Every structure is written in structure tokens, then in C-alpha cells.
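With one protein chain withheld, the remaining protein chains of the complex are depicted in position.
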Amino acid sequence: MLKQCEGSHAVASAVAMCRPEVICAYPISPQTHIVEGLGEMVKSGNLAPCEFINVESEFAAMSVAIGASAAGARSYTATASQGLLFMVEAVYNASGLGLPIVMTVANRAIGAPINIWNDHSDSMSQRDCGWIQLFAENNQEALDLHIQAFRLGEELSLPVMVCMDGFILTHAYERVDIPAQEQVDSYLPAFVPRQILDPAEPVSIGAMVGPEAFTEVRYLAHAKQMQALELIPQHAAEFKQIFGRDSGGLVRPYRCEDAETIVVALGSVLGTLKDTIDEMRDAGHKVGVLGIVSFRPFPLLAVREVLKNARRVVVLEKSLAVGIGGIVATDVRMALSGLHLHGYTVIAGLGGRAITKASLHKMLERAVKDELEHLTFLDLDHNLINRHLEREKQKRRSGPMAENMLRDVGVVAARIA
Amino acid sequence: MPFQPVKFYQTGTFTVGNRLLALEQRSVQANMQRTNSLNSGHRACQGCGEALGARYAIDAAMRASNKQLIAANATGCLEVFSTPYPETSWQIPWIHSLFGNTAAVATGIAAALRVKGRREVRVIAQGGDGGTTDIGFGCLSGMFERNDDVLYICYDNEAYMNTGVQRSSATPPAARTATTMPVGPEPGNVFGQGKNVAQIAMAHNIPYVATATVADLHDLEYKVNRAMGMHGARYIHIFVPCPLGWGAASNDTIRLARLARETGLFAVYEAEHGEVTSVSKIRKRVPVEDYLKLQRRFAHLFGKTPALETIARIQAMADKNIRKFGLLEQGGQ
Partner (left out) sequence: MLQIRIHGRGGQGVVTAAEMLSIAAFLQGSYSQAFPSFGSERTGAPVVSFCRISDREIRLREPIMEPDSIIIQDPTLLHQVDVFSGLKDAGHVLINTAHSFEKLGIGDIMSGRRLERMCTVPANELALKYVGRPMPNAVLLGGFAALSGIIKLESVAAAVREKFSGKVAEGNIAAATAAYDFVKQKMQENVHA
């Protein structure tokens, strides 16, 4: 059924149709609308049986999900930003124990300075936590990926993070095709756990493992993610059969066939990039976009296959590995091992800075001429930085950096973008 | 005391002889049918109070739940000594997740059981004092506040023993630990700090809170049984001496637990919905020195010049407990 609704609402509908049995709720922007939506459905009886638990922190949210999943319940929670960081210990624990929890991450920046707007710093910080990480390009895909996430996670006994851009997607109203419950039921079988806390058959879960087997346990975690590389395209194909649309998969190339320059990115910025690339194609540039849906496992071969005939690759990412540059870029470079391509990293959209078509055009026009710096910060305000560096030069006690810079910027409420 | 049907002095001890009780009044531990939930072969130290307490408590809970029990366990001695695979000592479904999240994990298990309609299966969470009063306190308070259907048992040995005897918020004043020396001029823990989680649990108005020691088996089993007969959030705080961390003889574990109670330093009581409903009276009041002297963690108080003032302050704490909870029997010494 086609519906014009908020991204969060679309995701809540999808999650509800997956029949989660335990939902842990702790508020943090911008994921709140999702869990609130689910809460309403539990309250109204439309989502039953389901335990909706208001916990006291994100750490507890993930911990309750761990307990529930270990006791055989399909478990779900959502978080963002500081919330994800606050639960990190439990996030690693969930994957280490092999519990197929599904969690939405409404991607948001990490402080300090505190910032509620979108970028990918939060989930990128968890790239090695053992969870599968899928990134949605639009609200339809966000909806679809949640259905696929439960299927994939439960098949592999691995937790899955569905990452969707905070505000840009969670708070955007757009058209989504909300599937019928029967479609979801035929795609997603009932949860049959590999391990369960059951008095009829007592097991110990989470025992200490020493050097004699720890490497093997970790190896299997990796092997399962490698298995996911095969399952994800299969699941996407099955999804298409039942739901009639392309969603998910490992990567999504757009106009890459003969492209000399390919931009690699994740999430909602892919839309703006596609519009930009169309205009550049019209102007005669051979450019394309490669969207990465599955960031963990990282599809090295699929990425290499798309990029291998290009002359240059621009990785545009909403995250920054301080001290080296890109996070996604590092993985992409791994995929290109042995190939001689010009590689550029563009850090964009940090803390919600709008990524505009105009800026992308300017950046790509330099890229196609190989005039781009290898590490570029899109729309960086050099004046603002220089003013602060000058201030630091002037006196030792130059004061709090972010606050000084804000004073230089002036009132922001009066701006549109 | 509604829970100890007879007072009987065996030679030199206050233990009630099982042989003299009717079958149904005997302790779970005295029963050959006990589940031995924490089986032999684990790696706890000789004289470990926590191992004892856990077996007592879980066996009693197993009987109370007709063996329909799941336990979540915090990181700590209990988790480490009981599990190195494949030698798990647990005869019950058992999960260890993290140090600080045990109450929340138990909440999750209880939620799963409720949603699946398995009302007969009960959930216990357990941890040491570090995992309960410090790092797990947030999750514990959340579980209390929501009144989740979990019995949380804290085995309190008054410091982080697993990591080498560091101070916790349950470490008593003047007790020496590996991390108390840098704090203040004395080698022991400072006065005026620490928290009493049983009292804090009561402040949550949860259905049931109790304290117990491993010296009073009948009392401990009674309290577990009582807790298991209720639903909602319940908390039992069990005093478990640690020979290693306290610098005590391993054959003094029970004696120390008893002395903690008989001095008044550890008040044994139960409370429902925030109100104390019964206290275990002290039958023969003992000065705190008798308790302190058995432990090297207090040895600095008994050097060439005994720290009389410090000992007096500890005695004052015991006296305050006795007043506050009415621990002396009518006409008691």
C-alpha cells in the first residue's frame, strides 16, 4: 500500500510487521519517533504479543535485548549517536554471543561538541563490533532493510544494525510502499534460536573462553559475515520476488558501466549524488555513483568489480577517521588493492552540514581533472579555522574552541541552509 | 523470627541441627534431592563464602520454582570460577553478559518469558557487590523501578575480589584494600562513604528486600523461598566472607558471617514494599573487635598501639545498626 509518511513511521510499520516480541525503548533524537510509533502499536494491541520496555539507558536497552534474545524472543531496539556509544559494551556482547537483535541506528554525529544532526560517525565507530551494518538510501529502503535484517540476522545468529540518516530520512515525509503482513510473513520465518535459555535443557551462555578457543570463536564471527556476503544478494533476490522491488543487496551501482570517475557513498546522500551525476553526464562527463548498502560485511569483491575499470574513485563519506582521513575510503582502497586508480576522500555532511548539488558539482569538476586534494573537506570554512588558529597564536588561554568559533559564525537561526 | 522454628544450641555453635527437625523443616541443603545448581568442581577458593551463598540460594530457588529457573550472572568471581568451559558448574540455564548489565539482562529474559506465556519459569540475577552496588547499579535501579519480575541476589564480599581486592562502594570503613591506601592517611577505607543497596532497594518500594548471611542457612533459604513466592522486583543481599580478600582463615567463613551479624555490623532483616517486616535479633551481642581481629584487612587497627578511636567508630556503626533495626532481643545483652 502506497503511503506518504514519515521515515520513522515507515520503519516502525516494517518492524511491527516483523512481529518483534521484545522492544526496548530509550529516547534519543533522532530515533524517538520510531520507538514511539512501535509503542503506540503495542498499546493499541496492534502489535501483540510484545513487551515494550522503557529502560533507563541505552546500555540497559541493549542488555534487555540480549536477555530477551537469549531467552528466544525476537528483540528490537533503536538508538543514535551518544546512545550507541553508551551501549557499546553490550553491542559487542550481543554479537559475541551470537544474538540476532535488530537495531535501527538513526545516524547522528558524536560530540563533543554536542550535535544532534546527521552524519555517520556513530555507526562507523562500531564498524568492528561484529554486527552486520546495512545503510538505507531512502525511506523505502529503510523499511525494506528492516525486514531483511531480521531474516538475515536470525539465519546467521548475528545482530544487524540498519543505519538510516537521522532527520534527513527519519523525519522526512515521502512515498513508501508498505507491504502486506502476509508478504512479510512469507518472507520472514518464525525465529528459531540456535541457543536458548530453557530449564528443560539447561545451557551456560557467555562462559569465559581462554586462548585455547578464543581465536576460533572470533574466526567464526568473521566467517559468518563472509557467509552474509552470499546471503545478502540471495535475500534481496527473494525479497524482489515477494515484494516486487529491488532493495538491499551488497552494492548499488548507478551509471557506472563506462564511468571514468566513480563516487562511492552510503546512505541518503546517494540521491543527491545521482541527481548531480545525471547533470554531469548531460554535460559530457563520464561519471557514476556506487552506493554501498552492506558496510559490514564489506563487499570487497563487489566494490572492486564496479570500480576496476574506472580511472578515479572519490569516496564521499559522512565520517572522519581523525588522524588519517576516511573510514569508508580505507575499506574501498582495500578493495582496490593492486589497481592503479586515483583515489580521493571527501569528508562531507559532518554534523548535519547540508551536502548540496552545487558543492558536489564544484568538487567533482575538480576531481575529474585530478585537481582535488586527496583528502578534501567539502565546504570547509577556512576563514573560520584561520581565525581560531590566530586566536590560539595570540594567547595561551584562548578559551573553548567550539564556542569561540560559534561566536565568529554569528546567529545561525536566521540562516536557511 | 518466623523462619527459624526452634532455637537449639549445638555444642559450640548456634546451628540448628537438621536431625532434630521434621523432614519438611530441614534445609534444602540437607536434602539429598537438592539440585546442586552450582555443582562441585568449580574453581572458587577454599572457604569461599560466595560459592556457598550461591549454591544455597540457587538450590532454594530451584526448589521454590520446581526447577523452572533461569539465571543471569554478572562478571566477577562467581562467573569466573564457575564457568571456564567446558567445565561449567551450572546445572541451570545460565547466562553471563557483562559486568554492569545483569539486572537488565534478567529483565530481558523475564520479558521474553512473559511474551511467550511461560509464567512458570522464574528469573534470577546475581552478582557480587561490585557488579551490584557500583557498575551495575544503574541497571539494578531501573529493574527495581519498573518492578520487573526478577529476583536479584547480591553476594556481598565487600570489595572487588576477582581483580585483586579493590575497594567497592560496599567496602566498610577501615577495611584495607589494594586501592584504599591512596585515599586518606590510613591504609583502610575512609569513614562516611559507601552505600547500602538493601536500603536503597527499599526506597524503590519493591515487593521484597532481604538481607542474609551464609551463617544462617535456614534464614537464607527461607528468604529465597519467600522471594520466589512473590512476583515483581525482589532483592536479597547476602553477606559472604572472602578468605582471600579479607585475609581470613578459610575455616572462618561461617564464623565471620555470624560475627558480622552478632556484632550488629551487618543487619539481617526483611522488608516488604519499603517497610521492614522482620529482623534477625542478636542473641549474644559481640564487640566488633572479635569480628575485626580475625581479618588481616583490619590488622592495621591492632598494631602495637591499637587504633582505639577507629575501633570505637566501627563499634558506633554497629551500635547504630542495632538501634536503627532493633537488633537486640528484649533483655538482650
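Here the chain labels run A and B in written order, and each chain numbers its own residues starting at 1.
In this text, contacts are C-beta pairs under 8 Å (C-beta built on N, C-alpha and C of every residue); 3 or more make two chains touch, one makes a residue touch a chain.
Quick caveat: nothing in here was measured; it's all calculated off a predicted structure.
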Could you tell me which shown chains are touched by the chain that is not displayed?
A
Which of these, A:I168, A:V263 or A:L364, touches the one chain of the complex that we don't see?
A:I168
Contacting the left-out chain: of A:I116, A:I178, A:V203 or A:L375, that is A:I116
In the whole complex, not just what's shown, which of A:S268, A:S294, A:S319 or A:T345 touches the removed chain?
A:S268
Of A:S125, A:Q227 or A:T356, which sits in contact with the chain we cannot see?
A:T356
Absent-chain interface residues of chain A come out as 2, 4, 6, 29, 116-118, 138, 167-168, 171-175, 268-272, 274-275, 352, 354-357, 413-414, 416-417
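Note that only the chains that are shown with their structure count from here on.
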Using Cα averages as centroids, what's the distance between chain A and chain B in whole Å?
44
Mind listing the chain A positions that touch chain B in their complex?
21-22, 24, 49-51, 53-57, 59-60, 62-73, 75, 89-90, 93, 97, 197-199, 201-210, 213
Of all residues in chain B, which touch chain A in the complex?
67-70, 72-73, 79-80, 83-85, 88, 90-98, 100-101, 104-117, 121, 138-139, 141-142, 145-146
